[in-house]
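Okay, here's the structure, questions in a sec.
Omission of a single protein chain aside, the complex is shown with its protein chains in their original locations.
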Amino acid sequence: MNAFPPTLPAPRRSTLLRHLAVTAAAALLLLGLTYGLAPFRNYQLATMAAYLCATAGLTLLTGLNGQLSLGHGALMATGAYTVALLQNALGDAGFLGGWTLIVSLAAAVVVATAVGAVIGLVAARLRGPYLAGFTLAVAVVVPAIATTFDGVFNGEQGLGVAVPPPPAALGASFPYERWQAWLALAGALLTMLLLANLVRSRFGRSLVAVRDDEVAARLAGIHVARTQVLAFVVSAACAGLGGGLLALLAQSVSPGAFSLTLSLFLLMAIVIGGLGSLAGAVWGAALLVALPDLSHLLTERLALSPAVAQRLEGNLPLAVFGITLIVVMIVAPGGVQGLLRRLGRSARLSWSTRRG
Amino acid sequence: MQRFIFLTLDGLSRGAVYAAFALALVLIWRATRIVNFAQGAMAVATAYAAYSISTATGSYWLGFGIALVAGLMLGAVVERGVMRFVDHGSPLNAVIVALGLVLVLQAGLGMAYGNEFRPAPAPFSRTALSVGELALLSRYDLFVFAAVLLVVLALALLFTRTPVGLRMRAAAFAPEVSRLLGVNVGGMLTFGWALAAALGALAGMLIIPTELGLHPHAMDLVFVSAFTAAVVGGLDSPPGAVVGGLAVGLILSYVSGYLGSDVTPLAVLVLLLAVLLIRPAGLFSAAARRTV
Partner (left out) sequence: MSAEPMLQTSGLIAGYGNAPVLRGIDLTVPAGTITAVLGANGAGKTTLLRALSGLIRPTGGRIVFDGVELGGTPVEHLVRRGLVHVPQGRGVVEELTVEENLRLGGLWRRDRTDARRALAEVYDLFEPLARRRRHAGHQLSGGERQQLALGRALVARPRLLLLDEPSLGLAPRVTAEIMALLRQLRDDTGLTVLLVEQNVRSALSVADEGVVMALGRIVVATGPAELRDDEQLRHAYLGF
């Protein structure tokens, strides 16, 4: 007979230590990686890390708490525009050092959190298609705000972002892309550490409880609305950080970069990666960067006219995403991570039965 | 006062289109308890089909007809080929699959036609006819009213007076019992989706000539506005969808007229917010929710 180990919740201290150890190990590994990668690949790694902040937060909200948000692209936009405006303002006022980045990113998180709180307060009262429709409206309308308040946001053209060079301490010949990767990875690791701890905490358990059975959770003493708003706020903060990092990486912001399509991309990423799993968020972020890259390779290989190539390149990732998403939802709703888990479980089962 | 009348009539004209679109959403909701988030993208696809046919043959009306037929076919294909296989255990699933469909459709259209704005001419003059000093409706507005009225009446007759309509309603309300009485519930579902998609195609064809042009994202904001209209009327109520559509059209027209058209998207969001917070079940619903 198999004696499965009892699954008691781990005591907090050892969980935190474990997470810190994993984070430190990952940091070291990634550091080494950035020395080995070509500049463009470092840039891609940085972009992936920025997306990871958003996908991890969205995993918490949609995967663990069951609230479908189609508006997180708009929250990323909030963080991105905050960074843009603040960096430009600080630059104009003569302040331009590495520390401005910390201030801008912190501001991005704060602003995105505030907006997330407002949206979250509304969202907590909505369910099912009403929630989806409301967040969809947010995603469609918020980019339009850039055009409404033309003076501040400069409409469709967007804003450039004044970014300081890497700190002098790193040396004059330090590759810029590596610095970008370090910045973004730092943000991503911090986010993952935070979220991993949250997931294992009491708050994390109440998130899942509310998702699985709202009435039962309420009867068990969980304050449902508060939990849902907090989930929204946390995920908004993460999205804001991700958007802020993207602004720094691209050195520009525009409404087109944060359209409804981005919100859908984020959702697709976490579904394909595996809804409800932080590891799945990593897969999703990787997919968000890998797919456009692969489609670019494909269109280059096909040697098409520049007009056709541009059409294909821009839209192929969307099409592949869409198809993959439909197939995954129908065939394997657990996503990549779910598939891996299932494979792992069946492998473990066959191993133990062979031993027994 | 003149302006008010003009805005009112213009709002009603747009409202008629929102009504048609909202009705399509309600049709699918009543039959399947799904909000078809791909409705807008499907409508755009049929509009592109019309565009291709119109430019190839020079006939607007042929293209118009093709759009409706394409709508019927697309609706049937989506239901039979995709939505039927979705696990309805979690309500998230159908929404996510529909959104995947949006990506596929918009990407496909972008690849086939490019993302630029294409011209979408109206079949009738869009200048307002004047009665004395008052600028009233244009010929195009009258066409829109007539088309929507005709289609809504036809659907109402179909559902309430024909055997097929009875089968469709029975299949939507009580699928198991309907099967026991010989109704092909699956077939009725497919037919319902086909009709809804054709209705969405009509709405698309009517509204795109009034916008900036045809492009893959042309119906995004229309979807949001029509969704708002459907929520206003109550997702379960077809008359509610029509009233909601007209109401949303009017409100947006006044906002655009008195506050500027830049504010319109924001106004839609605020309106949706207001409805969802005050009366989420819609104006025409009687259902009460039981909470703990």
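All chains are identified by letter, namely A and B, in their written order; residue positions are counted from 1 within each chain.
Following the convention adopted for this analysis, contacts are C-beta pairs under 8 Å (C-beta built on N, C-alpha and C of every residue); 3 or more make two chains touch, one makes a residue touch a chain.
Here the structure is a predicted model, which means the values were calculated and not measured.
Colleague: Quick one: which shown chains sit in contact with the chain that's not drawn?
Modeller: B
Colleague: From the list B:Ala56, B:Leu129, B:Val177 or B:Leu259, pick the residue that touches the absent chain.
Modeller: B:Val177
Colleague: At which residues does subunit B meet the chain that is not included here?
Modeller: Residues of subunit B in contact with the hidden chain: 163, 166-167, 169-170, 173-174, 176-185.
Definition applied: only the chains that are shown with their structure count from here on.
Colleague: How many Å are there between the centre of subunit A and the centre of subunit B, using C-alpha atoms for each centre?
Modeller: Centre separation, subunit A to subunit B: 33 Å.
Colleague: Taking the complex as given, what residues does subunit B use to touch subunit A?
Modeller: 29, 34-35, 37, 82, 85-87, 90-93, 95-97, 99-108, 110-111, 114-115, 217, 220-221, 223-224, 227-228, 231, 235, 262-263, 265-266, 268-269, 272-273, 276-277, 280, 292
Colleague: In the complex formed with subunit B, which residues of subunit A make contact?
Modeller: 62, 66, 68, 70, 122, 125-126, 128-130, 132-134, 136-138, 140-141, 144-145, 147-148, 215, 218-219, 259-261, 264, 267-268, 271, 307, 311-312, 314-319, 321-326, 329-330, 333
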